[in-house]
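Everything below concerns the one structure shown next.
A protein chain is absent from this complex, but the other protein chains hold their places.
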Amino acid sequence: MLALKLALRNLLGAGLRTWLNVIVLSFSFIIIIWTKGLLAGWDRQARNDMIEWEVGQGQYWQSNYDPYDPFTLNESHETLPESYRSAAEANLLVPVLITQGSIYPQGRMQPVLIKGIPPEQQLLKLPTGLLSSDDGDIPGILGKSMAESTGLSEGDYVTVRWRDRNGTFDATEVRIAGIFETTVPSVDVGQVWLALEDLQKMMLMPGEATILVRGSNAVALPADEAWVVKEQKELLSDIENIIKAKGMIGVIIWGILLMMAMLAVFDTQVLSIFRRQKEIGTYIALGMTRRQVVGLFTTEGAMHSVLAALVGALYGIPLLTMQALRGVAIPVSSSDFGIAMAERLYPVYSLSLIVGTVLIVMIVTTIVSYWPSRKIAKLNPTEALRGRMQ
Amino acid sequence: MKKLITILLLTCSLMTVSAQYPDGKQLLERIDRNMSSENRIFTSSMIIYGRRTTHTVKMKTWTAGEKKSFTEYLFPAREQGTKMLKLEEQLWIYSPSTDRIIQIAGHMLRQSVMGSDLSYEDLMEDNRLEGQYDAKVTGTEVIDGNQCWVVELKAVVPEIAYQGMKLWVDQERNIPLREEMYAKGGTLLKRTELSDVQRIGNRWYPRKILFRDMLRDGKGTEFLIEDIEFNVQIPEHIFSKASLKK
Partner (left out) sequence: MIRFLFKGLIRDRNRSLLPFLVTAIGVMLTVVFHAWITGVINNSIEFSARFSSGHVKIMTQAYADNAAQTPNDLAIIGTDTLLEAVSAAYPEMDFASRIYFAGLIDVPDSTGETRAQGPAIGIAIDLLSGNNEEKERMNIPSSLRRGRLPATGKEALLSDEFAGKLGISPGETFTLVGTSMLGELTMYNFILSGTVDFGTTALDRGTLIADLSDVREALNMADAAGEVLGFFKSGVYAEEEAIEISERFNARYFSEDDEFSPVMKTLSMQNNMGFLVEYSGKLQNILIAVFILAMSLILWNAGLLGGLRRYGEFGMRLAIGEEKSHVYKTMLLESLIIGFFASVTGLAFGMLIAFYLQEKGVDLGMMMKNASIMMPRVFRAQITPWTWVAGFIPGFLSTQIGTMLAGAGIYKRQTAQLFKELES
């Protein structure tokens, strides 16, 4: 305890030099926590968005369905089993029917996926409420990037052509009831959303669906041969890999920041020991063992990081909190490649992140503080007392 | 009250007029007699008016009934020797450059044939009208100086590409001069204009057909029959995959 107090007093006594180090160390803290928080925030956001817009708590796929092979779509629709249907009625399961068709914006044909979803569903964030219509027309909703690539806007009518289950051509005007903004390209690009019942009628597929999205509190459903369970984790694996890769880039940045902090503490420690030999001699003369003196100096050095944590907290907490609340504007760069990325990221600072970072910086600081201090153990106390350099 | 009487009178007069129209079913039979045949061999050119260029494809086709057809491309050089075999609902294509026979399935069937307004599916559709559609003559119109019956067709079988059609049938020659294909919901999808009608053997046949996909911008695709023979004996081996590679 005495050592701690002494160390603190010595440290504060050094004035500007200590504070410069402390500020540098606190920068390391904050930047590491901030960048890691940003990544964690991105991770959480991307997962949340994927879950909220598309994945739910996992899905059931009609056994022929393969999202990357449009050939399978003709055969991948199925009537829901009884138990599934009651789950759907209880809003625990959202059935989505997926079919192929063409739209004709500006007289140019464009193949699209037509997806039907119940307007009253609450599980997914899609603004499906817009899909309910009383006046007989067929409302549809589009994602923003689809709207941009087709030049359609709200209130427009667009011709949609499809072939029903018998192969009969049909076409109708779909009224664009709304355009939604989402970070999840896989519910946006190349597709039009209609009300499930409308699409089922259009396709002559009453009561059928292609995939079923599980709600958060969905009860376990009995296994059914026609429906394959897709766990949430599996559906999110792409995004996880990308974020892991981004994290790797950070490792080097964090490494450099730590080295910088080490440099600062190391230099200070070397000077302390050089200049305070007389003091060291005195300590030993007063009966402290050399190990205790080494301990004292190491504690002094390591205490930089404690002070840094406090100083960092002083300006870091308001700064990081503000960021976490207001978010950080981030460009949508990956949307072309099918990865969800929000325009605004909210960094997430978990307790383990903060504690972990503080611990790592402290440990590293302690090691670099200890390293030059070992020299003390080799000092001849009488010489040291006299201030002779060795 | 006055209005009601007018409407009643009008309806009556319409009914009396319709009584003079030919029976739809018979009309379809007469059309089919001209347009369809047990089998045929013909050479045709397809002129495709694209957004950017116009190009021509020439081919020779053998068909037997509605289910079998074999086509060989003659022009341009690039397509020469490409062959297409249609049996029932299946389509195979052979290209000499790859020496491969590939079965076309799924959404590839919806691709247009050689960039035209016709898809492979269109080619594969059964084109006999009688038995597939209920026809009703609804009026008369003149097309290119020819008095035509306007005939509305409604599909009677479920598995059919176009549920509704409208034909303008030449009253004298019993051949449609214009056809319109409608979606189930009533949207006009395609229009074909048939012209240059000539006497071939004991039937009338159009030598020029213009296809237009009405949902798309563009001038459509012109189909010219250069040479046609009806009801000739076609050896069965033509309609086999083996003949694709020959």
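The letters A and B name the chains in turn, as written, and every chain counts its residues from 1.
Everything that follows uses one rule, which is that a residue touches a chain if its C-beta (ideal position, glycine included) is under 8 Å from a C-beta of that chain, and two chains touch if they have at least 3 such contacts.
All values reported here derive from a predicted model rather than from experimental measurement.
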Quick check: which displayed chains does the absent chain contact? A, B
Hidden partner chain, touching residue among A:158, A:264 or A:368: A:264
Of the residues A:173, A:224 or A:238, I need the one that contacts the missing chain. A:238
Over the whole complex, note the residues of chain A touching the chain we left out. 16-17, 20-21, 23-24, 27-28, 31, 68-71, 108, 110, 149, 189, 237-238, 241-242, 244-245, 248-249, 251-253, 256-257, 259-260, 263-264, 266-268, 270-271, 274-275, 278, 329-333, 335-339, 387
Interface with the undisplayed chain - residues on chain B: 48, 50-53, 55, 57, 78-79, 93, 95, 97-105, 108, 111-116, 120, 241
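By our rule, only the chains that are shown with their structure count from here on.
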Distance from the mean Cα position of chain B to that of chain A, given in whole angstrom: 57
Sites on chain A touched by chain B in the complex: 70-71, 74, 100, 102, 104, 106-109, 111, 159, 161, 163-164, 166-173
Which residues, counting only chain B, touch chain A once they are in their complex? 105-107, 110, 121, 155, 158-163, 181, 183-185, 187, 189, 213, 215-218
